[in-house]
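Quick one: structure below, then a few questions.
For this view, one protein chain was removed and the others were kept in their places.
So that you can tell them apart, the chains are marked A, B and C in the order they are listed, and the count of residues begins at 1 in each.
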């Protein structure tokens, strides 16, 4: 029998950019007895959840909750709005944008992949001007959707979605705007309605601080209208039956009851704290972590300070250092999990998650593990990042609620 | 803030045919801290799980685990093996067979729906001879798959899958055999390999005693071969990338880590007890519950004793009694959830789940609640079912392991 | 390694008169991280607890909470109020009164043990007139305390404490009144101030629905005054330092932090429901259980209906039947724990607990297990107790809060 309790002493430090550490309060809520998903209490829970989740997406429109992980919500967004052969414009911000692009191809959509070239291209956010230029060229309006990643988990870049909307409006193009904020929601500021997003995709295991397993589509009227006519075969992901059942707080098939208990608790925690406070908390952590990276004399993956992610920071290793070898030392010596470099960034960098159920000292521990591990791996450091971050946190108190 | 702890005193009795009550041992396992789904411990867990789950399906072939609920696994089975326009033969055993049929149509497949007529048709299992006759007619072999439900959750009928396989063989027809045992697995005997099933669909929230949220496809070589050439757009459900990542115990996208912890615990519980003992346990409970129904002088929904379900029993109300009104009284007065009549059975019957984390006294409590509730509702009863079941359980001890 | 999860399928039925089943809500509260017992949050928790617990004892005076089980609180009551050689009057209601008497002797007190004779004597409550008569004889006022058990857990008799107070007043005797309501508090009506009790002793694992481990002394001014001058050596149990530290919500030594979390939750549950509703709930359960015993044609241990316990019911076996052999069959066949006969009642009866986190169907299950087990053991029964109780519960709904 496998022992699930892997670590012999003390808590493992899970500082990957999701799944994020799950607060005890949420784990406790998830351990409540499963109830009848067709009974009256479930309906009350469903209505409450569907109302509260809207506030996190900042939308007056419906939010679909899937009993499936985030990748499923990507597919749902495409399957409900597009037809086989439809052209879509996607922007290559990093590995997850690339995976979404690959999914679109598998589903029979014709994606066009804009982006800056090479690995260096992954160190910037979405270039709204490139999107605008491409849309202006599309006088036949063959492009049915623009797909961008808000917080690119593989790089630590949080793109400016409002700028993308402005670009689309400037081009006068009717394409739908589909945005993945799986790792941005409830950590980075996000405004579904204000930014004119048609489908926002998100997941549970990042800013919502839940285990993975449920995911979301926030949808606009225009997206719903598209879903009535598109020709992609869809059933599990189809919005229509879910919207119908959701009116009374139910789902057309069995929902993830216990994860929904956790979601209810997470939403209470976030809304009680206030989203602005949540965002400020993450921005401050990110600033502290970047202060450490700078003190080490290392490069941050994201090269444009305007789009630094509040959720994670990519730390670029000096030429010749294998970032994964460094991660392995840190993991084995300090029981600290960091994110690996993905795709074009493989081996070049590692990622520090600073989201969800953290606090200053969690991050000091994390930076300490990184610092000691890099030294053990022979990475030359200019100075101590952990003391720089300590000073930053000490000098920049987060105002009490 | 909604209070999730709905019931003021004592444990709610959740005796619907799934989700089944989750053992504390599994809830505790699920509350372990989420780990990095790309780290070494996860790989070890994944390999262990993928090995143990095969034993429950009784297969040497791979079992796909989806981070999605059971309805998704239905879609996965279709999306991996069929192409738009393919003809499939489905058998109408009840409401869930009907929903699967509806899904097939939404996905662009051309299902043909065999079955016995009317509500009475729902009181029997799959008629293998009807399938054989239909397949013999299909000399052009246009039918690509036969889809049947093993344990029909809406009626309490557990069809004979081996007979379906024999019928297909007798007809010499090459169609794939797709079987839904979402509510049968780990409660009723099931043999993926021996019965020549090509895709077996199952879920977590029934015999596996987990909350809903993960689901399964056990697949044959023939099904894998079909998946290489079929033309249904597929990405999230696609077996190929999952099989590839599973070699090392990982998934191509984020799995439901904490539900997998629960699955690991559930598999240990089931395999330690021994599947034969698990099946005998459920058969005995079912026999006790049927003894009660007979003592009440009521009809069992399933009219063929050869296919009585070990998982649930449908209790048919006398003409003129609204089964849902009875359920409501039982729920409100005795904090006991029973399954509603679905589809053609709506209002005619209710369903008692006797699966998963139960014991004799749980069922005595359940039958007691039913008996008292029916009396309160004015249902005429021939005798006491609860004492009949008590006698049955007393006289038929389950041999110790 | 011992497996702590003893029962292979379904929940064990723990229907002994304490420890009572612990609600999940309390178990979850107890699993919160331990905090610094000298930090500011702890002080806030302590003050809140000390306030709420008073309401359950119905006192305006302090309640001492010990990090020790109930037997310790017995000792505390004696050690704070008496001196070696002091005479005390104790009443033999059953086994626990006898154990308290034994403790008094071990501590060097001179207890006098009033009571009705023999086993039959244990089938009645405290006889206030006997106490009054004895106190009237004590013209020298040598008796320093009268010690009685409110709810005698070994017999299912809940004595009339107000009558004892009236008897003491009638005799004009200044002795202190010490009352054990370890198994009565929060299930049976109890009024520390109104009944003029000087020290009330209670514990956590009964009506408060907590695991065992903390216990209580509710104290009067007169008791506090006695504690300033008595000569029993005392330190751990001494009220003075605890009262001092409690002013700010702290304890002079380490309290049982996590059990206090559970206590806080239990108090919220009880006070939200309302104590009168809690008492009515237990009275109704007790009446249902007695209906079953009467239908079986068996005797209830308590022979005076005025003092039937709402917490537990003793079921007397016919002459020649070993009650413990019956209990063993019930335990092994039905995973149901009942209370054994203690002391003079050993082998003659078993005890059914109907307290704490129960509901109607829990008790139906319990009575079902008893009925089937007694039949298996060859106990002749006049009729079905389980159906009689079902009818009772159906005909006597507990009004909603």
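The rule is short, and it goes like this: a residue touches a chain if its C-beta (ideal position, glycine included) is under 8 Å from a C-beta of that chain, and two chains touch if they have at least 3 such contacts.
Keep in mind it's a predicted model, so treat the numbers as computed, not measured.
In the whole complex the chain that is left out makes contact with A, B, C.
Within the full complex, the residue among A:281, A:327 or A:351 touching the omitted chain is A:281. For the chain missing from the display, the contacting residue among C:107, C:130, C:325 or C:398 is C:107, taking the whole complex into account. Residues 24, 28, 31-33 are the ones on subunit B that touch the missing chain.
Seen from subunit A, the chain kept out of the figure touches residues 5, 7-11, 13, 21, 24-25, 269, 273, 281, 333-336, 357-362, 364-366, 368-369, 371-373, 375-376, 384, 386-387, 390-391, 393-394, 397, 401. For subunit C, the residues touching the chain absent from view are 1-2, 4-6, 11-12, 14, 16, 18-22, 27-39, 41, 44-45, 48, 66-72, 74-75, 84, 103, 106-108, 203, 205, 211-214, 232-236, 238, 253-259, 261, 264-265, 268, 331, 337, 340.
Operating definition for what follows: only the chains that are shown with their structure count from here on.
Centres computed as Cα averages put subunit A at a distance of 54 Å from subunit C. If you average the CA atoms of subunit A and of subunit B, the two centres end up 34 Å from each other. Each of the following residues of subunit C touches two or more other chains: 24.
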